[in-house]
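One structure is given below, encoded as structure tokens.
A protein chain is absent from this complex, but the other protein chains hold their places.
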């Protein structure tokens, strides 16, 4: 247990801080709110990261990475969050697909894909889930039929985030060598292949956060296979482990969110003009959320320290998602609760977006709170989605009970 | 939906109220706190009830009952609770065993047992659960072997409330005609039979709330069988339905408990001398519990109205226990929370029992609060026990999902 | 007390349910919601049903709060647009003694209380009256966008008054708001010297009566929405397979369904018990109404999240109907006062100590959390 930083860590932090304070102001702020508009904003930043040697911090150097450990990476994340860096758009590429290719891919695959993830050239998406295969991933039906020099793939995928932006996808298909997880192969798919159709799928706020992807006799060469034919389940387990680490250390920076909430409460009054920070119920809620964020931070640090030490993902990683999802949900719901009925207004309600709790008739300047309502609303919604995606809460609890506690499967 | 009382109901209420106000002062108050000491206090009252025509209100008249409906019975319960009548000691006799005998028993059994339940002569207990058969009642192992003129019964029962006070028991044993619930017979057992041993079993507060009962080659005549040999499961289902109605309408009078809590909060101050009723957290808790009691009361009235109309136990009855157990737990836990660490003191801690939150050194009169701490502590513990007994919360939820919502068993 | 619907009530509920099943389906709903205009539904509904709960001598069809609660439950059960109906039903008692306006209300003209829908109605902030008419702004008024007249709480020289204001005046400005739940509508309303007529009623007791009604009817709405979410979730669990079995055979899914079922049946028990209590003016009727609102709508949002979890990702999409009921149940939690606000009112009544003077009233409960 050590809060002190090694000299190399302290130096790295200083350098990062300096670089961020120099680089961030050069971006074309403000960051657009809609996902598709963010791409041209984000890409130059990712390129700058790559050129400065801050992309792929934990990736091997031969593929453009820096070969640093998770602690360094975590320092970079902390400083980025603190300085207000842009949202990371290519989490699938950086957090799951890239590490999977680095670990299981051929030399040619590594050469071809990894660097372009870091430079920001290629965004990736993940074609795993299907309409009939959600929690039960191994029941997937998308078929790959062997043809000369490669495979022809037909099927339907769903819940694919960023499919509309992605250059490539990691893809699971049934190659027929056996039942369930024994007959699955792991492919890399260029999203511009002939026969790939992306259809946006709106979530309940009416935004297309994810997509359906239809694969109609899509050709992939033999070189698109990762690992063994029919041996894709092992590679998939690798990807899911990378995903669990990413989730456990937090896709949402809960420290930043609670700081925003605290600032919000301090600056507001209730309908009768009393400071919100004096309301006993608000006080308890803020304190309780702050405490849960503290626990989440401790869990994340434990996961990072474990990963830096090269340990296999342990208890802390497995509980990360179960701890994290309800926390983010409650942070967002609380953020919305600070104004009357605030959680009930649509993303398009302009008055709520301005966040004064006031009337449409009042005159507003779009201030720093302009994104408040929309931010919390999206986050509240997204947290509920995250609890379902990548193995629902029910499945996560099964995994903890069966794999870690050794409780009987049947 | 009708709050008005029929003329006969209003008249009954007036008579009951008058009788209670006349009769209760004649009892040898105070009511002793320990179960075994309560018997001589309770029995004369039960006899008085019987003589006045207030015992077995819903039972047929030929067995000493009054042949009234559940609404009348409920009026009597309300007035009894309001007037502070003694605890009912023979709930198993009155609520499950008696109705089962009245419904399924032979003429001889009805003649022999029913009236003595109402007069207070016989307390009953229930010998169903076994060490290896808790939630899974049909797996019970106690054996009944056919002998000349009757049966020899050997086995072990557990979680038997009031076995030490009971004259008779309802008993399930395996008569071997088939697997699981197909081979069970329902018997009536005199607790003074040769071969019956009762061993008290302490719950976690250290009181013997229930017992283990050992049956060693106990003889029962053929006339002790209720229903068909090997057909006891059907009778058992009847008993459990009577039990569910009793639980749904409330073994604990939650209206009385919340009134006590409200009075308690109104009369107390916190450590700094401020009225407890001004504490915003206490206020929300009291209001929330009051609201849940209101819902519980509505559920109970619905169950009673359904039962009076002769309808089969429906949705409201099935959810009664799931609503009721956590409510009683929270009422009791809240009652304990009103003094510092109050939920942490043993039943034998004299200072906590006095309930001033003060010092051992202070001088106390044992006032009306004398039983406060012990009352809430026992209730908090008992509520947790009730959630387990008679089909755990898990089993209750399965029943709701499978039998009412029709979800697949496997 | 007898918890049982009369034969008339059973028949009414059945007729209403039949009518609604013909008038509303998912496609029609989405059409109204996409266009932002549910007036077609509101008008046909009003034609047949707006007189329920209004005495026959006033041109209504009779019936009391139990019948109105049945209406609210069944409207919610199919997610029918109901802001106009609810607002009018709440406001009409203020129009006692004004038969022409009551008749218009029965005929489907929306009347709305000019009060923020995030508060208990009796905690409404009154406008200031004056020689030049009424002036002031009220945010988040239920059905403020379609109301033809408003019942307006006004701070008069001698205490609270209720006025009626014609919404068609130039001095009345209405800005519709956009809710996630499109089955109800809110608007911000500003009066700038609007002409008004004072209503000859006891303003305080009318607002208290409106509050009790609002509590019961919003709770009944949650009952209907929750019942449908339970039905949808159970149906889904019976047809969706994972790991080679129906997901309804998993105990976690069963227990989730059971928890919604407990909430629904507790709500059903309490909504009608409370409606009858309010209608027959039981001594604790105001507390019953507050408790029903606080408990049932809070539990309704939990049921909504549970139903969402039971559905997995599909329930989280725009195209699945679950979201309609999910949003409806969520709006009900804060509509006309949060559970916290209603609980604070209960605490005011229960914990009033001997030293306190006044009888507590349904006032001052505006906290949002």
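Think of it as A, B and C in the order they're written, each chain with its own count starting at 1.
We adopt the following convention: a residue touches a chain if its C-beta (ideal position, glycine included) is under 8 Å from a C-beta of that chain, and two chains touch if they have at least 3 such contacts.
In this text, all values refer to a predicted model and were calculated from it rather than measured experimentally.
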Chains in view that touch the one left out, judged over the entire complex: A, B, C
Option touching the unshown chain, where A:265, A:328, A:341 or A:354 are the choices: A:265
Touching residue (missing chain; options B:24, B:83 or B:205): B:205
Against the hidden chain, chain A presents residues 1-4, 71, 262, 265-266, 275, 277, 283-284, 286-288, 290-292, 294-295, 297-299, 301-302, 304-306, 308-309, 315-316, 318-319, 322-323, 394, 396-398, 400-402, 404-410
Considering the whole complex, not just the chains shown, which residues of chain B touch the missing one? 129, 132-136, 139, 158-159, 201-206, 270-272, 279, 281-282, 285, 337-341, 343-346, 348-349, 351-352, 357-361, 384-385, 387-389, 392-394, 397
Those residues of chain C which, in the complete complex, touch the missing chain: 250-252, 255
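The working rule: only the chains that are shown with their structure count from here on.
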Chain centres from averaged Cα atoms put chain A and chain B apart, in whole Å, by 53
Could you check chain B for residues that touch two or more other chains and list them? 284
So which stretches of chain C touch two or more other chains? 253, 340
